[in-house]
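Here the complex is missing one protein chain, while the rest keep their positions.
Entry: subunit A
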Amino acid sequence: MPELERHSFDVLVIGAGGAGLRAAIEAREHGMRTAVLCKSLFGKAHTVMAEGGIAAAMGNANPKDNWQVHFRDTMRGGKFLNDWRMAELHAKEAPQRVWELETYGALFDRTEDGRISQRNFGGHEYPRLAHVGDRTGLELIRSLQQKVVSLQQEDHARSGDYESRLRVFQEFTVTDLVLDGGAVAGAFGYWRETGRFALFEAPAVVLATGGIGKSFKVTSNSWEYTGDGHALALRAGASLVNMEFVQFHPTGMVWPPSVKGILVTESVRGDGGVLRNSEGKRFMFDYIPEVFKDKYADNEAEADRWYTDPDNNRRPPELLPRDEVARAINSEVKAGRGSEHGGVFLDVSSRLPAEEIRRRLPSMHHQFKELADVDITAQPMEVGPTCHYVMGGVRVDPDTGASSVPGLFAAGEVSGGMHGSNRLGGNSLSDLLVFGRRAGAGAADYVAGLATRPACSAEAVARAERVALAPFEREGGENPYTLHMELQQVMNDLVGIIRKADEMDQAVKRLEDLKRRAAALTVEGHRQFNPGWHLALDLRNMLLVSECVARAALLRTESRGGHTRDDYPRMEAEWRRKLLVCRAAGDGVEVVEEPQRPIRPDLLELFEFGELQKYLTADELEG
């Protein structure tokens, strides 16, 4: 057996999306020797899929916007379950993070006076999203990637080595974290290309692995989204919060079948697009919930006036938070008013001139033309809900991104708390930047304060290696693709957009069965670039994380944000004070209820009493 490849760094960042790259830049700027490990090629992370924009209260489009308004919108969007400190930091720091991107070379669309243009989006009171057409995620990832390269050029000028302080290891998958006495000591994984193993020794790891969507059948997420960071954190002893909250984006493509789930940006609605059912009715007026009645127009005339006169009209209900719109579409389709392929119609063709649509929504135009033969400047799009984002994730300290495991940090979608029960569009890209930077700094400070470095024991490494090779050792087991498809069907059908106790009970049992079968699955071929083997290892993570979602969802007997119970349709103020916390137990997970920290009084004062009454319990309101 060849000797194990070893590397040693100060800070490891797992994941090269927005959060990972921003964390790596920060750690390197704090003087840490930093490595980024990513499953795909550098620059291909799922962040590129983000379309609409980055939410930041810069006040360029409407000077009345500021961090307090953004904070309020975020808390409302999350139905007040958000970690308020995260929401506060996010709202305060997002503008600086966007401006910083310009110093990396980013080129956002501009206002008349040359500042960064901002667009409307669901749940945001003012136009707030910095954007580049509908390819904002690509701009973000490319700007961060190019900043990494520029830091490497600086290091090259100084030391003659581009990679002396910041190095990207691409197409490398981490399968396990290595601990020393409960603290992080490193990460173990394999090279996609050769299947060989490598050990990265480092006292701090920042998880920035994104989400879990590949456990669901209809999803906008790419193959990478297998909950790796969520599972690594659980297995290392950290806890996850809010795992019952999964966001179904209201508008995914529904046809042709091979593209089902691919995202249709919310900007279509932000820029004037409307939703209609098969009867041609703009049905969203029928779905404005009580808590949002005074913010959203109840008739078409007022809704249409809002685009040009937002100060004197209420917003169109197409721009309600995503959970509301997704449920509404679901209900319309169930009631038999759906489109031919089981969606509803999203129409921008009758709302904007063709030229304007091509300018504002170029990738949507391209995507529908190429993949569905639909010209969105002339025809409506068929859309339906698609699994898009997990609000739940690693429980972290808001200021530093530190988890409960010493040396383990998390940022971006893999962390939990920031978005509460539902994330607003545009708040993801800003989340990545704000908390990516904070986690990078948190990890650097942690390493700087260490007296001694933890060590990776030979036994721990050998154990990780055995687990990774196990699928090759067995014979006669099932194929990982079969199990994956079954898992996706279970999660979609039984723990999907609308949930019921008996179905989730069934899901938990089916997951147990899948876990047992996955432990016996067999992989063919050899270790070099073997997608079957990779899926087998990813499946282990997906099953663990799916169990968190199903078990937590079963316990929360209310409906809130990205968790809708058919058997408990109301939101309960008492539940707002409770967090469901998942931890590893045996080969599965246990979920326990823990109290939510009360919101700091000065932040509560940003809301009117009447609004707080809709969310808080009577004794909270007394205080």
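By definition in this document, a residue touches a chain if its C-beta (ideal position, glycine included) is under 8 Å from a C-beta of that chain, and two chains touch if they have at least 3 such contacts; residues count from 1.
Following the convention adopted for this analysis, contacts and distances are computed from a predicted model.
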{"item": "Chain excluded from display, named as in UniProt, from \"ATP synthase subunit b\", \"LacI family transcriptional regulator\", \"Succinate dehydrogenase/fumarate reductase iron-sulfur subunit\" or \"Thiamine pyrophosphate enzyme TPP-binding domain-containing protein\"", "value": "\"Succinate dehydrogenase/fumarate reductase iron-sulfur subunit\""}
{"item": "Residue in contact with the excluded chain [from A:64, A:281, A:509 or A:526]", "value": "A:526"}
{"item": "Candidates A:8, A:153, A:350 or A:557 - the one touching the absent chain", "value": "A:153"}
{"item": "Touch criterion as defined above, residue of A:31, A:256, A:342 or A:598 at the omitted chain", "value": "A:256"}
{"item": "Touching residue (missing chain; options A:73, A:224, A:244 or A:431)", "value": "A:224"}
{"item": "Contact footprint on subunit A, counting only the chain that is left out", "value": "40-44, 46, 48-49, 58, 95-96, 99-100, 102-105, 107-110, 113-115, 117, 132-133, 135, 137-139, 142, 146-147, 149-150, 152-153, 156, 162, 193, 222-224, 255-259, 262-263, 363, 366-367, 370-372, 479, 481, 523-526, 528-533"}
